[in-house]
Every structure is written in C-alpha cells, then in structure tokens.
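All protein chains but one are shown in place.
Every chain is named by a letter (A and B) in the order it is written, and numbering of its residues begins at 1.
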Amino acid sequence: MCLAIPGRIVELLDADLQLAKAEVGGVRRNINIGLVGDEANPIAVGDWVLIHVGFALSKIDEVEADLTLRALGQIGKAYEDEIADLRQSQIT
Amino acid sequence: MKFVTEFRDADLARAVAANIAEIAAPGRHYKIMEVCGGHTHTIYRHGIKDLLPENVELVHGPGCPVCVLPMGRVDDGIAIAQRSDVIFTCFGDMLRVPGSKGTLLEIKALGADVRMVYSPLDALRLARENPDRDVVFYAIGFETTAPSTALTLQRAKREGLHNFYVFCNHVTIVPPVRALLDSPDLRLDAFIGPGHVSTVIGCRPYEFMSADYGKPVVVAGFEPLDLMQAILMLMRQLAEGRCTVECQYNRVVPWEGNQAALRSISEVFELRPYFEWRGLGFIAQSALRLSHAYADFDAEIRFDVEGVRVADPKACQCGEVLKGVLKPWECKVFGTTCTPEHPLGALMVSSEGACAAYHNFGRKTFAVTGAMR
Partner (left out) sequence: MIEQQIQRRPPTFTTPRIDMSHGAGGQASHKLIEGLLVPALTNSALRAMGDAAIMPFAGARLAMTTDAFVVRPLVFPGGSIGDLAVNGTINDLAVSGARPLGLSAALIIEEGLETQVLREQMDAMAAAAAQAGVSIVTGDTKVVERGKGDGLYIVTTGIGMIDDGVFLSADSVRPGDKILCSGTIGDHGVAIMIARGNLDLEALVLSDTQPLTPHAAALKRSAGSSLRFMRDPTRGGVGTVLNELARDCGCGIAIEEKNLPVREVVQGACEILGLDPLYVANEGKLIAVVGPEKADEALDALRSVPGGEDASIIGDAREEPTGRVLLHTQFGGTRLVDMLVGDPLPRIC
C-alpha cells in the first residue's frame, strides 16, 4: 500500500504503452506513466515522479518539496537560535 | 537520494522534536493514530518514538492491507494457487501470510507454481509468455495500488488476453477508519492520514473525521521528517483548539486526488456490498471487486472460489491490536507462540504489521534506550 519511492524520468519509451524509464539512486526501471501527466502538461524527461509497483502515481512538485524543507529548516533555525541564546545567556 | 535523504536529517529532527515537546501540555496524554501500515514501518525503522516526549503516544491503526485479510480469503488464494494449470503471482508481502493450512511459500515447496512479482504488469507479461497456462494475479492493497491493477486489466482487455485473471482483494481506507471512530473502546486525539492512498483519493475524504468526529487529521509523507512535521502540525491544532484536515505531504498529494487514477478504478472495479475485515468484522462497501465489464478476468468467477469463513486461531488477538486497543507486546502470544518465524496472525508477517514492526525493530528495554543516547 505504501512503499512508493521518488524517481527521475530519464527516457520516454512508448507513448501507446505509456512507458518511460525512471531512475532511483542509480537504478533504472521501466514504469507506466498512464496515471500522471495529461495533454496540457505531459510528463517530460527530468520530471520526478512517485513510483509504486511499477506505476507513477504522482508528479513530485519540487517547489512544494523545497517549501516543506524550508519550513522544517525554519523550525531548525528557531531551535538553533534558541540554543545559541541559551549559551550566550549563561553566566560566566 | 533526492527527496529522500533531505527528509531524514537528524538535526532537523531534533528541532522538530523540541517543538513538539514544548507544545505538549504537561499532565496531558496525547494519543495519535497513524492509520497506514507504511507509517508504522517508518516509525519503527527510524526509531521515531525515541524522539517524542513521553506523553505523546502513537497508536497503530488498521491500514495494513495484508493484515486485515481474514484467514478465509488467504485460504481462497492458496486454493487457486494449488491448481496445476495456474501460474500464481503475488507481491512478496503475501508469501508468508498464514492460511489455516499453510502459506503460499509452503505450497510452493510442494510444487505449486507460485511466483513473486514487483508489479501487476509483470504478471501480465507472464500471461503473454505462457498462453497455455492461466496466470492469476493476487491483487492486494488500498486505493494506492488499485489504479495499477486497473490499468493492467485495461491493457489485458485491449490486448484480448484470455488467460489472465485477478483475484481482487483491494480494500478502501475510509470505512474501517469510520468503524474505528464509531467503536466505543477507542480514545484518540488525532490522526496521521495515509500519504500514498491520498495521492489517489486526495484529502477531501477525511473531512468527515474532523467535521463529524472532532478529530484533527494531517496527511503525512513517509520519510521520518514528514512524520515528525505532521505530528507537530497535529499538536499545534490541538493546542490552538483547531480541528481540520491538513496536508503535510504537499509535494506529492493533490488535494482533489488523481483524476486519471479515480477514473480507472471506477471503470474496472465496483464496491462489494460488504467485506469481512480481520478484527473489525463485516464492513459495508469497504472493498472492491471486478466490474461486470471485466468479469472475464475475475479469478473468483473463473475458479469458483468457495469463500469459506475461517475463524482466527483462538489465541490470536490480531483484531484488538489492529484497532489499537492492545499494543503488540500486550497480546498474550506475542513473541512466544506467535513470532515472525511462526506467525499466528498476519500482523506478525507483514512488514507493515504492528507486531512484526515491533518484534523486528522495537523490542528493547528502557534501560537500553538510555544507554544509546
């Protein structure tokens, strides 16, 4: 149900069979891209997709991924700032 | 690895953990359920519980599509696999699940042609390559996997294959969650929503949980930082008195779901009037079967599947663990009669099952946890 992994499209193979080649950390596999992309925004080489049992389920939105990491980083930064403040406020 | 490694960063983890600890009101005990078995696996594999404060407890839900299959259905699959004219294909997850008289791996030892596949398309290829044998694909999984089975069947139809069949055991996520919310012995504060099911069905289907039952929901990804962030988002809702559905997994989950996937499901499948769930009993409209248009590919019709009901072994408490009422180690047979090697129930076999996850990853005394820090 849940094991799906991000992969990058490296080659479009067959439009009729909806096949593309994806790469995950150096490993390549043919996958079906029939569930992602449409005429307005077809899947292209370089796109990142979420792969589950040999099918791409969703396109990975790189901007959203970045935003998520930034939000996490903000939490991180706030945390780091607090620790820094704590250290500075110690009476020497 | 991109989109993976960044979400496993330990420094960010500590920061999020500190925030969670800060928000958690002392003296209050929080119970958060992760619905999806894949989340259970992540929690144990990365040791996420170690980063949470003592008063934030994670309860494991019924989102393991292997664990919730009643023994009778497992027996039905094994009966099909034992036929000499059949090449029986399935995912690795199913090979060791115990039926009442054995597992698929055991009948393979006795000569059944049981083959593990990574994708239903691999099973389709076997059907093309072996026109004189019947190839059966054991379809399991929630809405995450159903579209893949659907597209495979659409292709089988287009190619006019006459020897490909699907034994359909796809289940849907909303009915069992509703059954849990309705059950009187459950006291939960919030839910971590299933990230990959949501790539197909979107986030709207969970709105009833906050609107009707007053429980906040955050749909989460599967890397450890995704879960930590989702837990933080839930804690913030609880602290601020908000109650709504949010999505942490924005990089992948479309709020409205995947229309192509939903269309494929509605073309190829229909809802069964009811289906039996291990531990939860019969639930209406909670599982899929092949629609009339695809009857020629239905293994249950072709092989006249008996559909016998088999009760769980008396000692088995899978149902209560599935509902989150018991923790794995509270089950009377956990680790003694029921181990990953000799599982009594599916929760000990499936890598998503709470018992297997805990047995394989989580058994350690508190003294030890202290020593590791």
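The rule we apply is simple: a residue touches a chain if its C-beta (ideal position, glycine included) is under 8 Å from a C-beta of that chain, and two chains touch if they have at least 3 such contacts.
A quick note: this is a predicted structure, and the numbers were derived from the prediction, not measured.
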Shown chains touched by the chain that is not drawn here: A, B
Contact partner of the left-out chain, one of B:Asp76, B:Asp93, B:Asp134 or B:Asp298: B:Asp93
Among B:Pro62, B:Pro224, B:Gly279 or B:Gly319, residue touching the chain not depicted: B:Pro224
Absent chain, residues of subunit B that touch it: 1, 4, 8, 10, 13-14, 37-38, 41, 44-51, 64-66, 91-93, 95-96, 105-106, 108-110, 115-119, 122, 141, 145, 224, 329, 334-336, 340-341, 350-352, 359-369, 371-372
Subunit A, residues in touch with the chain not shown (by the definition above): 1-3, 5, 24-30, 51-54
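As a convention for this text, only the chains that are shown with their structure count from here on.
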Centre-of-Cα separation between subunit B and subunit A, whole angstrom: 22
Subunit A-touching residues of subunit B, taken from the complex the two chains share: 1-4, 6-7, 9, 11-12, 14-16, 18-19, 36-39, 41, 63-65, 91, 118-122, 141-142, 144-145, 147-148, 151, 155, 194-197, 199-200, 222, 225, 229, 232, 248, 250-254, 258, 260-261, 264, 352
For the subunit A and subunit B complex, residues of the former touching the latter: 1-6, 8, 17, 24-25, 32, 34-36, 38, 48, 50, 52-55, 57-58, 60-62, 64-65, 67-69, 71-73, 75-76, 78-80
